[in-house]
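In this view, the complex is presented without one of its protein chains, the others remaining in place.
Then we have chain A:
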Amino acid sequence: RILNSSSQLSSLPLQILFYVNGIYSIFYFLATLAMIVYKSQVFSYPDDFLAPDLAVLFLMAMLEVPRLYLGVKGNLREEEAALGLSLGLTVGSVVLSVYLLAWQTYVLWADVVLTAVLLCAYGLESGLKVTAIAAFVS
């Protein structure tokens, strides 16, 4: 085995980003859930508006786990297939967060800030994944 940094194609910034993203996703999920509970108490939140918002949040949480796992696995093993799949799941997560940013029943200012940060992280991640895939393929 040659521990030569020039032959190591795994991206370190991507790995760091995955790690930070994992922690932030947990925080984001708990914070958004707490805010939905707050909104349902303070504002008028009928059930047929509450259900889609909660469904989107839980769907995002469920997508996050395979996405991060596949990303980490693909990055560490230098497998472009897993990384590509993770990129696809990222697109789904981006769509769901755009829903939470723009089409939620009540969008609070805190919601906007948290989701914007999350979208920035996704964007940065996607960019780094693309470069990593390009590095693995070539």
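Brief remarks follow.
Note that in this section a residue touches a chain if its C-beta (ideal position, glycine included) is under 8 Å from a C-beta of that chain, and two chains touch if they have at least 3 such contacts; residues count from 1.
The rule is short, and it goes like this: contacts and distances are computed from a predicted model.
Missing from the rendering is one chain, named in UniProt as "TECT1 protein" (options: "TECT1 protein", "Sodium/potassium-transporting ATPase subunit beta", "Dynein axonemal intermediate chain 1" or "S-formylglutathione hydrolase").
Only one of A:L63, A:L76, A:V94 or A:L108 touches the absent chain when the whole complex is considered: A:L108. The residue touching the chain not shown here, chosen from A:M35, A:L76, A:V94 or A:L119, is A:M35. On the side of chain A, touch with the chain left out of the figure occurs at residues 35, 38, 42-46, 49, 102-113.
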